[in-house]
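Worksheet: the structure to be examined is printed underneath.
Just one protein chain is left out here, and the rest sit where they should.
Order as written gives the chain letters A, B and C; numbering starts at 1 within each chain.
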Amino acid sequence: MYAPAGVKTSRDYAIPDTMKAWVLGDPGELSLREKPVPVPKKAEVLVRIDAVAICATDLEIIYHGPPALIRGGIPHNKNFTPGHEYMGTVVALGPAVDEYRIGQRVTVEIHAGCGQCKRCREGMYTACLNYGLNYGDRDKGHRANGFTTDGGFCEYQVNNINTLVAIPDAMSDEEATLVVTAGTAMYGLTELGGLVAGESVVVTGPGPIGLLGVAVAKALGAQPVILTGTRDNRLKIGRELGADHVVNVTKENAVDAVRRLNGDKGLDYVLECSGAPNAVNEAVRMVNRGGKICLAAFPHQETPVDIAEIVRNNIYVYGKSATHRAEAFMSQKRFDATKIHTHTFPLDDLPTAIRYAKDRVEDAIKVVVKARGVSAAHKVAAE
Amino acid sequence: MYAPAGVKTSRDYAIPDTMKAWVLGDPGELSLREKPVPVPKKAEVLVRIDAVAICATDLEIIYHGPPALIRGGIPHNKNFTPGHEYMGTVVALGPAVDEYRIGQRVTVEIHAGCGQCKRCREGMYTACLNYGLNYGDRDKGHRANGFTTDGGFCEYQVNNINTLVAIPDAMSDEEATLVVTAGTAMYGLTELGGLVAGESVVVTGPGPIGLLGVAVAKALGAQPVILTGTRDNRLKIGRELGADHVVNVTKENAVDAVRRLNGDKGLDYVLECSGAPNAVNEAVRMVNRGGKICLAAFPHQETPVDIAEIVRNNIYVYGKSATHRAEAFMSQKRFDATKIHTHTFPLDDLPTAIRYAKDRVEDAIKVVVKARGVSAAHKVAAE
Amino acid sequence: MYAPAGVKTSRDYAIPDTMKAWVLGDPGELSLREKPVPVPKKAEVLVRIDAVAICATDLEIIYHGPPALIRGGIPHNKNFTPGHEYMGTVVALGPAVDEYRIGQRVTVEIHAGCGQCKRCREGMYTACLNYGLNYGDRDKGHRANGFTTDGGFCEYQVNNINTLVAIPDAMSDEEATLVVTAGTAMYGLTELGGLVAGESVVVTGPGPIGLLGVAVAKALGAQPVILTGTRDNRLKIGRELGADHVVNVTKENAVDAVRRLNGDKGLDYVLECSGAPNAVNEAVRMVNRGGKICLAAFPHQETPVDIAEIVRNNIYVYGKSATHRAEAFMSQKRFDATKIHTHTFPLDDLPTAIRYAKDRVEDAIKVVVKARGVSAAHKVAAE
Partner (left out) sequence: MYAPAGVKTSRDYAIPDTMKAWVLGDPGELSLREKPVPVPKKAEVLVRIDAVAICATDLEIIYHGPPALIRGGIPHNKNFTPGHEYMGTVVALGPAVDEYRIGQRVTVEIHAGCGQCKRCREGMYTACLNYGLNYGDRDKGHRANGFTTDGGFCEYQVNNINTLVAIPDAMSDEEATLVVTAGTAMYGLTELGGLVAGESVVVTGPGPIGLLGVAVAKALGAQPVILTGTRDNRLKIGRELGADHVVNVTKENAVDAVRRLNGDKGLDYVLECSGAPNAVNEAVRMVNRGGKICLAAFPHQETPVDIAEIVRNNIYVYGKSATHRAEAFMSQKRFDATKIHTHTFPLDDLPTAIRYAKDRVEDAIKVVVKARGVSAAHKVAAE
């Protein structure tokens, strides 16, 4: 095929047969191996991975195994490559793919639904009923890269075109890895919750989703946006991302503070990102009648909930889900997601990167790994 | 005003100045008093009450006081008349009311929202933010008859026209008192949940709302509809109202049974009507990914909930609310709501009626009280 | 593979290598040919076709070519097999298909979306942006059997599992071919329009979609349902299917009659199935403020529309789309769709069947063709 000047083809990228890939052994053990570079099929492309962020869920999978809903058991000692918050460059196209072009920079969503089940047909592909069914003779086509199929702690990965979001030249690799995090918050507030400009929001828990939840809520016109948490340095970032008020819950009662800040009326939405055991009950007391609570985090044990308050007050509670539309806001510079990016390491130093993320070394929030263009020493973004 | 032949006017009904009304004294104490007959204002009519059913919430109010969200404390010894599941005949119209005519038979919804708050403007009048504000100089116009304003255990009551549902001649007084109960189930399944024909439903708890929930779900085309409960006689009525399967949870595990009956796939909706402490967790395990749980009942204490399952599986949980559209289905004879009506007493025997409802005397399900046309002895509907 | 007793396998069906198939030559010319029996791929099954109904759109395609939106020109003289309202028996499964089993009776929807485009991802697969892209190196996987890919006037056809609806034993072959027609009406009224019990509906035009629209609207609890048309025999069937009122528009003005029948208030929905030039303007005058007009038919030329009325009255207008949930209602016997089935012919007599459908011979409404079990002489269903 002749390519016009300026149009790139796969030949512009020297795609090797094998690549470096981190592989999960026993819990917490990652080793760097050689794996074949995968080949894109129908509706897929091959992405050269340029940057990967580390998410709390990656740590959960590496140390404890995948979520219970994934059939077929844990991924330890199964040659599995984790990592799901990655971005990169399209270097090869599957058959009949013309939605993307070689050389295009993209970031990726986690889920490609099976496209066959009731939920996928309704457009709710993150609730695919064939979740995890993607191997052998039960292959329904579901993919959740880094969860049920190989992910991004490696040099190349295959992605369904449904999971790609094109990003503009002006967006850095590191910022692009944050699109999915922002998208999770946006999905919770808009698609499920229906947030409209002028409504009020509490975000509980200033982790990456919570902080970008603040940014997204403000970009959507929410007023006021209140952020609660325990660490002043993160609450400060929340303010920079647009929170109208912040509440340090080690210093005052969260529910009292939130209600005081809003004239004792409840707020329209609570985006719960803390996973604290009493978070749901506090959310129920922060939200107004008919309001909505989006759960983006959860405690590991069953936790007492005041069901009666939910029923009496017509409150909605729903689980979160990811999306890819935050990119539009970020490429338009509606908010500066890079405020939560704190460190970058080379791909070969993944274990160090994971330690920074896990133990919050140097107040790490988002830690990114890059295959190229990063020296061995880590780089603090803020410097 | 001259009325054409066949058109009734207020003069056709001899409206007295005072009426008999049951009044709540100390908890559990009702006494029969004389009260002035109220006068309808703008957007209101005067209803001559022909029949009232007794709901579990009436018992709660009579014995324990109103729900916590009602400002201004409990209604004991305040000259308060309870009762909210009533129907009757329009006998006088407020100014400018032409939506209803004198002589029309109607059944009533509980709520008339203030019409001013955010929720009322969104159409969610059951979540009115001015709930209970209807007295004196804070009168926002909210009414919840039998909860925050006088209800139906009397001879006449004023109702906002928003709370009226016209009923056809062919529907008996007793059946008309069940419209609100059916409407509660219908609202939970359609307006909030969006049930469409062919989807699957579990109803947990065969009380009046649960039993009519089965009937409504079948009338909406749900397939299959499974009912769980502890009493075989009520499960049998559930079958008569259309349940495809019933499960006696004293004999087998509810979750196992439900999943077995549906090929181990979860179902699309759970309508939880039992208020059992573990009901929410069981519902979470009965529903499929992306499914919906409507809470129509609740336990009186905080109860442990597996939040993680809700988040991972994109499950929605929401509180119930009442509506008035069930009437269309009932007047079209889509289901026979009278199957849950078991007893009728005269208004003067309200304490006996309450005892039957409270203690389930003679397996009572719905007990109705009528001001006229019932002899002193109670009448079992099934005879 | 060993199959347990009672479980059928492909070997139970002697699947030949070739089959009889009607092929479109010049406009209006169909000839019976031999074609290879197609082989199901991933997410597909092979259906042995047991009955096919003839739709007005089939006649349009056969005589005039496909709708303008199908890229790649008309299907004449391209070895194309039309027919889209078919049902049959699953006789072979593609790889990893376990959603259906061999021997299962199914009816089919038209559309299988590409699963990749924005609309498919939103759940709106009938508005697939890759409509018609299903051949060669631009194969996006979209199928619209009988429109863009081979259809049902033959013995076997491959179908994506997304297009299948299982039907119960008690539903006849002929009735099963009507599920899609009923589904079209249901989709228009519920998924797009949100019809709820007790709302009012006008159906304009008593063709198959209009008549089943009446049946579906009543099954959903609409009150009243008014049907307008020009032929008394069809209006009579409309009454049998549940219409509360019928209006013969050759005898009185449609808008006046409809408004008179509903107390001069407009109705909530108009399901326009006539395609008459002034139908949209009449619909605008029949519907109330905020009401909805679903267009299920259309005139062949541009037609004058009173846009101002649409804007001033907040009216919604939207195009129809097909669905598959009507099956739930039909298998529950909520309405008798067979009332619109008038004739059955053997597959070999397709040209006769088409003549009956096209020229309304013997007041034909729905004409069905069957590959087996029908003698050469036509059979009038009503006899």
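What we mean here is this: contacts are C-beta pairs under 8 Å (C-beta built on N, C-alpha and C of every residue); 3 or more make two chains touch, one makes a residue touch a chain.
Nothing here was measured: the structure is a model prediction, and the numbers come from that model.
Although one chain is not drawn, the whole complex shows that of B:Asp12, B:Glu122 or B:Glu362 it is B:Glu122 that touches it.
Among C:Pro95, C:Pro299 or C:Gly373, only C:Pro299 touches the chain left out of the display.
Set against the missing chain, the residues C:Leu30, C:Leu129, C:Ala166 or C:Leu261 yield one that touches it, C:Leu129. Among C:Ser10, C:Gln104 or C:Asn313, the one in contact with the hidden chain is C:Asn313.
If you put the hidden chain back, the residue from C:His84, C:Arg105, C:Arg119 or C:Lys366 that touches it is C:Arg119. By the touch rule set out above, subunit B reaches the unshown chain at residues 42-43, 95-96, 98-99, 115-116, 120-125, 137-141, 161-162. Against the chain not displayed here, subunit C makes contact via residues 67-69, 118-119, 122, 124, 126-129, 131, 265, 268, 280-281, 288-290, 295-300, 302-308, 310-321.
Note that in this section only the chains that are shown with their structure count from here on.
Relative orientation of subunit A and subunit C, expressed as the C-alpha superposition rotation angle, is 180° to the nearest 5. Per-chain CA centroids place subunit A at a distance of 42 Å from subunit C. Subunit A and subunit B have CA centres that are 43 Å apart.
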